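Up next is chain A:
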Amino acid sequence: MSDYLSVDKVSFGYGSRPVLREVSVALSKGHILGLIGPNGAGKSTLVRIVLGLSSPSSGRVLLDGKDIRDLTPKARARRIAYVPQSSPLSFPATVFETCLLGRTPHMGASPSANDLAVVEELLCRLRLEDFAFRPMSELSGGERQRVMLARALAQETDVLVLDEPTSALDIGNQLFTLRVVSEIARERGVTALVAIHDLSLAARFSDSLLLLDKGVVVGHGNWQSTLTETTVRDVYGVNVEIGLLRDIPVFAPHELT
Partner candidate 1 sequence: MDIATTAGLARGHSSGIANRYRQAGYWRLAIILGSLLALVVVAGSVAIVGIAETGLTALLAIVVEKVSFGYIVADVDPQQARVLLHLRLPRVVMAIVAGGSLAFAGVLMQAITRNPLVSPYTIGVSSAAAFGASIAIMFGVGFSAAGLYFVPLTAFLFALGCAVLVFSMAWLRGMGAQTMVLTGIALMYLFSAMTAAVQFVATQEQLARVVHWTFGSLNGIGWDAVAVAGMALLVALPLAQSKAWQFNALTSAGDDVSRSLGINVALLRGLAVVLSVVVSAVVISFTGVIGFVGLIGPHVARLMIGSDHRYLIPFSAICGAMLLLLADTVGRMAFSPTVIPVGIVVAFVGVPLFLHLILSRRSEYFS
Partner candidate 2 sequence: MKITQLALWLGLALASAIGLAPAAAETFTDDAGRKVELELPIKRAVIFNRYAVEFARAIGAIDKVVGVDASTMRDPTYWPQFKDSDIVGQGQTQPNYEAIVALKPDVVIIPRNGVYEEAARQLEAFGIPVLVVTAWDTLQHVENVTLFGKLFDSTEKADALNAYYTRYMDLLAERLKDVERKKVYLEEVRDLVTVTPGSGWHDMIEAGGGINVFGDIDIKKQPSSRGNENSFTVDPEEIIARKPDLVIKLQPGSYQTIPEAKFADSWKAIVAREEISGAPVGAGGNVRLINYYLAGGSSKVTGALQVAKWLYPDRFADIDPEAAMKEWIEIYQGLPFQGGMTYQGSASN
(Lines give C-alpha, C1' and ligand atoms only; values in the text may rest on other atoms or scores of the structure.)
Protein backbone atom coordinates (compact mmCIF):
# COMPACT_ATOMS: atom_id res chain seq x y z
CA MET A 1 0.00 0.00 0.00
CA SER A 2 1.29 3.44 -0.89
CA ASP A 3 2.23 5.89 1.83
CA TYR A 4 -0.50 8.50 2.21
CA LEU A 5 0.91 10.58 5.02
CA SER A 6 4.62 10.60 5.56
CA VAL A 7 6.82 12.47 7.94
CA ASP A 8 10.19 12.77 6.27
CA LYS A 9 13.29 13.35 8.44
CA VAL A 10 11.61 16.07 10.45
CA SER A 11 13.75 17.94 12.95
CA PHE A 12 12.63 20.80 15.15
CA GLY A 13 14.47 23.17 17.42
CA TYR A 14 18.02 24.39 17.35
CA GLY A 15 21.16 24.03 19.39
CA SER A 16 22.28 21.14 21.48
CA ARG A 17 18.78 20.10 22.56
CA PRO A 18 16.55 19.74 19.54
CA VAL A 19 12.94 18.83 20.28
CA LEU A 20 12.74 16.45 17.33
CA ARG A 21 15.62 14.83 15.49
CA GLU A 22 15.10 13.36 12.03
CA VAL A 23 11.76 11.78 12.76
CA SER A 24 10.40 9.74 9.88
CA VAL A 25 7.24 7.70 9.67
CA ALA A 26 4.92 6.76 6.83
CA LEU A 27 1.23 5.90 7.09
CA SER A 28 -1.05 4.35 4.51
CA LYS A 29 -4.67 5.38 4.02
CA GLY A 30 -6.91 4.33 6.90
CA HIS A 31 -4.01 3.62 9.19
CA ILE A 32 -4.10 4.61 12.86
CA LEU A 33 -0.76 5.49 14.34
CA GLY A 34 -0.41 5.73 18.10
CA LEU A 35 2.19 8.33 19.06
CA ILE A 36 3.62 7.46 22.45
CA GLY A 37 6.46 8.52 24.66
CA PRO A 38 7.02 10.20 28.02
CA ASN A 39 6.29 13.86 28.73
CA GLY A 40 8.63 16.06 26.76
CA ALA A 41 9.42 13.40 24.17
CA GLY A 42 8.25 15.68 21.36
CA LYS A 43 4.78 14.22 20.70
CA SER A 44 2.97 17.56 20.76
CA THR A 45 5.59 19.18 18.57
CA LEU A 46 5.24 16.44 16.01
CA VAL A 47 1.46 16.84 16.13
CA ARG A 48 1.79 20.59 15.49
CA ILE A 49 4.16 20.00 12.59
CA VAL A 50 1.85 17.49 10.94
CA LEU A 51 -1.00 20.00 11.30
CA GLY A 52 1.12 22.73 9.72
CA LEU A 53 0.86 24.84 12.91
CA SER A 54 4.65 24.75 13.28
CA SER A 55 7.29 24.54 10.58
CA PRO A 56 10.05 21.99 11.02
CA SER A 57 13.59 23.35 11.04
CA SER A 58 14.40 20.63 8.53
CA GLY A 59 12.54 17.82 6.82
CA ARG A 60 8.94 17.87 5.61
CA VAL A 61 5.52 16.36 5.94
CA LEU A 62 4.08 14.87 2.76
CA LEU A 63 0.39 14.35 2.15
CA ASP A 64 -0.28 12.18 -0.86
CA GLY A 65 3.20 13.09 -2.08
CA LYS A 66 2.81 16.84 -1.61
CA ASP A 67 4.50 18.97 1.04
CA ILE A 68 1.71 20.20 3.31
CA ARG A 69 3.34 23.61 3.48
CA ASP A 70 2.65 24.00 -0.24
CA LEU A 71 -1.08 23.70 0.38
CA THR A 72 -3.11 26.82 1.09
CA PRO A 73 -4.41 26.96 4.68
CA LYS A 74 -7.92 26.28 3.42
CA ALA A 75 -6.88 23.34 1.23
CA ARG A 76 -4.91 21.91 4.14
CA ALA A 77 -7.93 22.31 6.41
CA ARG A 78 -9.97 20.18 4.00
CA ARG A 79 -7.42 17.38 4.31
CA ILE A 80 -6.24 17.46 7.94
CA ALA A 81 -8.39 17.94 11.03
CA TYR A 82 -7.32 18.50 14.60
CA VAL A 83 -8.71 17.40 17.95
CA PRO A 84 -6.99 19.43 20.68
CA GLN A 85 -6.71 18.54 24.34
CA SER A 86 -9.02 21.36 25.44
CA SER A 87 -10.89 24.39 24.18
CA PRO A 88 -11.31 27.93 25.53
CA LEU A 89 -14.55 28.60 27.41
CA SER A 90 -14.54 32.39 27.71
CA PHE A 91 -17.48 32.91 25.37
CA PRO A 92 -19.13 29.50 25.38
CA ALA A 93 -20.81 28.65 22.09
CA THR A 94 -23.41 25.90 21.95
CA VAL A 95 -22.50 22.33 21.02
CA PHE A 96 -24.10 22.68 17.61
CA GLU A 97 -22.28 25.94 16.88
CA THR A 98 -18.97 24.49 18.00
CA CYS A 99 -19.38 21.43 15.85
CA LEU A 100 -20.46 23.52 12.87
CA LEU A 101 -17.09 25.29 12.98
CA GLY A 102 -15.67 22.10 11.50
CA ARG A 103 -17.43 22.98 8.27
CA THR A 104 -15.42 26.25 7.99
CA PRO A 105 -13.06 25.12 5.22
CA HIS A 106 -16.02 23.92 3.13
CA MET A 107 -18.29 26.93 3.34
CA GLY A 108 -18.54 30.58 2.46
CA ALA A 109 -19.80 33.18 4.89
CA SER A 110 -22.53 30.94 6.28
CA PRO A 111 -23.23 27.22 6.57
CA SER A 112 -25.30 25.51 3.87
CA ALA A 113 -28.06 22.96 4.38
CA ASN A 114 -25.54 20.22 3.73
CA ASP A 115 -23.25 21.61 6.41
CA LEU A 116 -26.11 21.48 8.90
CA ALA A 117 -26.97 17.92 7.86
CA VAL A 118 -23.39 16.76 8.33
CA VAL A 119 -23.30 18.23 11.81
CA GLU A 120 -26.68 16.82 12.73
CA GLU A 121 -25.63 13.33 11.72
CA LEU A 122 -22.36 13.55 13.62
CA LEU A 123 -23.97 14.85 16.78
CA CYS A 124 -26.43 11.96 16.69
CA ARG A 125 -23.69 9.51 16.05
CA LEU A 126 -21.65 10.81 18.97
CA ARG A 127 -24.79 10.84 21.13
CA LEU A 128 -24.70 14.59 21.57
CA GLU A 129 -28.13 15.41 20.12
CA ASP A 130 -29.62 16.03 23.55
CA PHE A 131 -26.91 18.57 24.34
CA ALA A 132 -26.97 20.25 20.93
CA PHE A 133 -28.10 23.64 22.20
CA ARG A 134 -26.32 23.69 25.51
CA PRO A 135 -23.32 25.96 25.95
CA MET A 136 -19.99 24.15 26.00
CA SER A 137 -19.32 25.41 29.51
CA GLU A 138 -22.20 23.32 30.89
CA LEU A 139 -20.85 20.06 29.51
CA SER A 140 -18.72 17.47 31.29
CA GLY A 141 -15.15 16.92 30.15
CA GLY A 142 -16.10 13.78 28.28
CA GLU A 143 -18.98 15.44 26.47
CA ARG A 144 -16.77 18.36 25.51
CA GLN A 145 -14.15 16.01 24.12
CA ARG A 146 -16.80 14.33 22.00
CA VAL A 147 -17.87 17.72 20.62
CA MET A 148 -14.31 18.48 19.63
CA LEU A 149 -14.09 15.11 17.95
CA ALA A 150 -17.39 15.81 16.18
CA ARG A 151 -16.04 19.15 15.01
CA ALA A 152 -12.94 17.51 13.57
CA LEU A 153 -15.05 14.82 11.89
CA ALA A 154 -17.35 17.48 10.44
CA GLN A 155 -14.32 18.76 8.58
CA GLU A 156 -14.55 15.53 6.49
CA THR A 157 -10.82 15.26 6.08
CA ASP A 158 -8.80 12.18 5.25
CA VAL A 159 -6.30 12.81 8.01
CA LEU A 160 -7.18 13.20 11.66
CA VAL A 161 -4.66 14.39 14.24
CA LEU A 162 -5.55 13.95 17.90
CA ASP A 163 -3.47 15.40 20.72
CA GLU A 164 -4.04 13.27 23.82
CA PRO A 165 -7.79 13.10 23.29
CA THR A 166 -8.41 10.80 26.24
CA SER A 167 -6.14 12.22 28.93
CA ALA A 168 -8.89 13.98 30.86
CA LEU A 169 -11.63 11.40 30.37
CA ASP A 170 -13.10 8.60 32.44
CA ILE A 171 -12.66 5.07 31.10
CA GLY A 172 -16.08 4.96 29.47
CA ASN A 173 -15.45 8.13 27.50
CA GLN A 174 -11.92 7.01 26.69
CA LEU A 175 -13.21 3.86 25.07
CA PHE A 176 -16.06 5.63 23.33
CA THR A 177 -13.80 8.28 21.81
CA LEU A 178 -11.23 5.84 20.49
CA ARG A 179 -13.88 3.45 19.24
CA VAL A 180 -15.40 6.23 17.13
CA VAL A 181 -12.00 7.19 15.78
CA SER A 182 -11.19 3.66 14.76
CA GLU A 183 -14.60 3.09 13.21
CA ILE A 184 -14.41 6.28 11.19
CA ALA A 185 -10.91 5.40 10.10
CA ARG A 186 -12.15 2.04 8.90
CA GLU A 187 -15.33 3.39 7.32
CA ARG A 188 -13.94 6.40 5.52
CA GLY A 189 -10.34 5.38 5.10
CA VAL A 190 -9.21 8.19 7.37
CA THR A 191 -5.59 8.17 8.41
CA ALA A 192 -5.19 9.08 12.08
CA LEU A 193 -2.29 10.20 14.20
CA VAL A 194 -3.12 9.89 17.90
CA ALA A 195 -0.76 11.21 20.55
CA ILE A 196 -1.69 9.25 23.65
CA HIS A 197 -0.37 8.45 27.10
CA ASP A 198 -2.35 5.36 27.99
CA LEU A 199 -0.25 2.47 26.70
CA SER A 200 -3.07 -0.02 26.94
CA LEU A 201 -5.46 2.08 24.87
CA ALA A 202 -2.66 2.95 22.44
CA ALA A 203 -1.85 -0.71 21.91
CA ARG A 204 -5.49 -1.68 21.59
CA PHE A 205 -6.68 0.93 19.10
CA SER A 206 -3.62 1.65 16.97
CA ASP A 207 -2.54 -0.20 13.87
CA SER A 208 1.01 0.68 14.74
CA LEU A 209 2.87 2.65 17.37
CA LEU A 210 5.63 5.22 17.15
CA LEU A 211 7.65 5.52 20.34
CA LEU A 212 9.48 8.81 20.82
CA ASP A 213 12.08 9.57 23.45
CA LYS A 214 13.85 12.91 23.69
CA GLY A 215 12.85 13.75 20.12
CA VAL A 216 14.16 10.57 18.61
CA VAL A 217 12.22 7.58 17.29
CA VAL A 218 13.14 4.65 19.51
CA GLY A 219 10.53 2.21 18.31
CA HIS A 220 8.08 1.78 15.45
CA GLY A 221 5.87 -1.14 14.59
CA ASN A 222 3.08 -3.20 16.12
CA TRP A 223 2.57 -2.86 19.83
CA GLN A 224 4.15 -6.17 20.69
CA SER A 225 7.47 -5.16 19.12
CA THR A 226 7.38 -1.51 20.23
CA LEU A 227 6.28 -1.87 23.80
CA THR A 228 8.43 -4.51 25.43
CA GLU A 229 9.31 -4.61 29.10
CA THR A 230 12.79 -3.43 28.07
CA THR A 231 11.72 -0.44 25.94
CA VAL A 232 9.19 0.73 28.52
CA ARG A 233 11.83 0.51 31.22
CA ASP A 234 14.38 2.40 29.14
CA VAL A 235 12.02 5.11 27.95
CA TYR A 236 9.67 5.60 30.91
CA GLY A 237 11.93 4.41 33.70
CA VAL A 238 9.29 2.02 34.98
CA ASN A 239 9.27 -1.75 35.40
CA VAL A 240 6.07 -3.08 33.90
CA GLU A 241 4.33 -6.38 33.58
CA ILE A 242 2.79 -6.74 30.15
CA GLY A 243 0.00 -9.18 29.66
CA LEU A 244 -3.20 -9.93 27.84
CA LEU A 245 -6.57 -10.01 29.53
CA ARG A 246 -9.16 -11.41 27.11
CA ASP A 247 -6.95 -10.24 24.19
CA ILE A 248 -6.66 -6.74 25.65
CA PRO A 249 -3.07 -5.62 26.21
CA VAL A 250 -2.49 -4.58 29.81
CA PHE A 251 0.49 -2.70 31.19
CA ALA A 252 0.91 -2.92 34.92
CA PRO A 253 3.66 -0.69 36.28
CA HIS A 254 5.02 -2.11 39.50
CA GLU A 255 8.09 -0.14 40.36
CA LEU A 256 10.23 2.80 39.34
CA THR A 257 13.63 1.72 38.11
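These made the cut because all candidates are chains of the complex that A comes from, given by their letters.
The rule is simple: a contact is a pair of C-beta atoms (placed from the backbone, for glycine too) under 8 Å apart; a residue touches a chain by one contact, two chains touch by 3 or more; residues count from 1.
All figures in this text were calculated on a predicted structure; none of them were measured in a lab.
Peer 1: Pick out the one candidate among 1 or 2 that is in contact with chain A within this complex.
Peer 2: 1
Peer 1: Using the touch definition from the top, list the residues of chain A that touch candidate 1 in their complex.
Peer 2: 48, 51-53, 72-78, 80-82, 84, 87-94, 96-98, 100-102, 104-105, 107, 109-110, 113, 116-117, 119-121, 123-127, 129, 132-133, 136, 151, 155, 172-173, 175-176, 179-180, 183, 187
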